Each structure stands twice: as structure tokens, then as C-alpha cells.
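Let's look at subunit A:
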Amino acid sequence: QSRDTIQIAGSSTVLPFSSIVAEEFSAAFPEFNTPVVGSGGTGGGFRQFCEGTGDNTIDIANASRAINAGEAEACAAAGVTPIEVQFGYDGIVFASSASGPDFALTPALVYQAIAAQVPVDGALVDNPYTTWNQIDASLPEQAISFAIPGTNHGTREVFDLNVVEAGCEEVGLPEGASDDACLTLRQDVVVEIAGDYTETLARLQSNPETIGVFGLSFYDQNRDTLKVATVNGIVPSNDTVAAGEYPVSRPLFFYVKKEHIGVVPGLADYTEYFLSEGVSGQGGILEAAGLIPQPAEVTAEALAAFQAAQ
Partner candidate 1 sequence: MNAAELVEPSIRLTARDVTVHYGAKQALHGISIDIPDHAVTAFIGPSGCGKSTFLRCINRMNDTIEGARVGGRIELDGQDIYAPDLDVVELRARVGMVFQKPNPFPKSIYDNVAYGPRIHGLARSKADLDEIVVSSLRKAGLFEEVKDRLNEPGTGLSGGQQQRLCIARAIAVGPEVILMDEPCSALDPIATAVIEELIDELRENYTIVIVTHSMQQAARVSQKTAFFHLGNLIEQGDTEDIFTNPVNKQTQDYIMGRIG
Partner candidate 2 sequence: MTSTSLGQAAARRERVRAGLARRHAGERLFRAFGVVAIVLALGFVALLFTDVLRKGIPAFTQSNIRLEITFDPELLKVDPAPVREAGQSDADYRAQSLAWQRQVAMLNWNNVIEAGLRQAAPAGYEIDARQILTITETDARHRVREIFVADPGLLGETVTVDLLASANTDNWIKGNINRELGDAQQQLSAPARALIDLFVENGTISQGFAWSLFTNVDSRSAPASAGLLGALMGSLWMMLIVIVLAVPIGVGSAIYLEEFAPRSRLTDLIEVNINNLAAVPSIVFGLLGAAVFINWFRLPLSAPLAGGLVLTLMTLPTIIIATRAALKGVSPALRQAALGMGASKTQMVFHHVLPVTFPSILTATIIGVAQALGETAPLLLIGMNAFVAAVPATPVEQATALPVQIYLWQANENRNFFEPRTSAAILVLLALMIFLNAIAIFLRSRLEKRV
């Protein structure tokens, strides 16, 4: 007969949260199996999600970004109706070795440190800075070295958008600079990490002068070795991110396959359980695991939208 285990796949950022919910879900609902949470990245998740309906397709796609037009089209073509559920935020922090100096960064400073070309006296020149204090005297005298996520990571997208482009705008490019200038990074001090945050951490440990980009939850679990930098003077924390004060964050989603609700047992229950206060709300189990909860009213909206859609 029909499959009785919920199949989930997608973003590796959402995966830890999704897995925890899966485990707790099966503990709370003894009649359902533990859902299986696949990885494969947001794109990979959507690929499987939009393949069609039926036994051999997944029920939920985890995503660290909203579905894009191409993917939505693919879904529609295969007869799949995705129901979007936003359940919280992911904070992205800059952290350096715990034994090093403190950093107070702004997008502009980061941009000036890592862009291939920066405007100096109104002209675009090759980035001349080698230490942080050359950019701004308030920063420590430490060689610039930056580990950022590789382009296969959703985190990189947020970093590009909220830090690099924002910093670029703040600094202001001279007239006539090409569109690309903002996003072209210098390769001598910037290291792209295609692996996970563990790898960034390893890089940091091998070169303690490096500043790395991490998820807030990863930093939180490794506070003994990492020290976080402020952005625009704001210390990243669950509160500052949820309040929208901390600038570098993104919403996290999962997409439920409408066609499978009521067919795969527990699908609706899973979604509702996920959105419940004790799970993704303030003080819930996901917060303990590093999720930044969204305001209760946003969750309530999401839940209502979900219930309306099914």
C-alpha cells in the first residue's frame, strides 16, 4: 500500500532542525515512523520535490531560500503544488579565533577588506589593504584573511547580498564602474570553503588570523574556540536576529507537497508539530539547537496559510 514514512530532503542548513523535529515527532506520535531527512542542498531538494507525486518522490523539501521561478515551473509541470512554510531564521556570523582580538565589523569594512577593487579617492584601484587597521584605525593590526562559504552554499548568497553588496553600496562605487565590481572578491586573502563549517573551523585553527563565516548555531556550540564579531555594533544573538537588528540573516523554509497531505500519514501532523510553540517557538527545542525563532505571529500566519492551503 502507500508509503508510511515521511520523506524529506533539501538544504543542509535546515537539515539539523528538520532531523531533530523528525526524531521528536516520532517520539510524540508513536503511530508514525521517524521521517527520513535527506541532504542534497536546497536545489537538490527541489529537484526531487518537483519530480512529481507518488511513492517514489519526497514529501517535503527543506530550503534555505524561497523557491525560484524555474523550480516553481518544474513543480507545476509535474503536477506538484508546493505549500511554503517559513519557520525561523538562520543567523550568519563572523567569528575569529577565541584567542585573537575583538572585531567590530560593518558591511562596508568587510567589503573594503575583501573586494578585488575598492574606491580610493574616487577611483577604483586594486585593493591595497593588507591589515585591518589600514582600513579603519579602530580595527586591530592583524593581517586580513577571510574564509567565506563556497558558491555551492546558500549561505554565500546571503553573504553576497547582505554584506558584500550592502557594503559596496555604502562605500559607493565611482561612476562607470562595472556591475561586477561589487561582487568580485580578491583571491589572495579570501578562501572559499565548499565544505561545511567544520572545514571553516579547521581553516581558522590552521591560520588563527582568519575570520570565518559561520552559522550562529555552529558558533554557539563552539564558543570555546570561536569569538564572534559584531556587525554594525550589534552582537549576533537570537534576540537581535529575531528582532531584525542584526543584518545578516535569512529565513528558513520547508515546502510541503500538497498532493501528499492525507496520503502519506502524518504529513500534516508533522508540519503542525514543527510549527508548534514547543518546537520552533521561543524556548522550544529548535532554539536550543540554534534556530532563531520567528515572532509567534509570523508562525501563526504560516500555520494558518498551511491549513488554508491543504
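The candidates came about this way: all candidates are chains of the complex that A comes from, given by their letters.
FYI, a residue touches a chain if its C-beta (ideal position, glycine included) is under 8 Å from a C-beta of that chain, and two chains touch if they have at least 3 such contacts; residues count from 1.
Please read these numbers as outputs of a predicted model, since none were measured by experiment.
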item	value
Touching partner of subunit A in this complex, picked from 1 or 2	2
Touching residues on subunit A, where the partner in the complex is candidate 2	5, 7, 9, 15-16, 18-20, 22-24, 26-31, 33-34, 36-40, 48, 56, 58, 98, 195-198, 201, 215, 217-218, 221-225, 285, 288-290
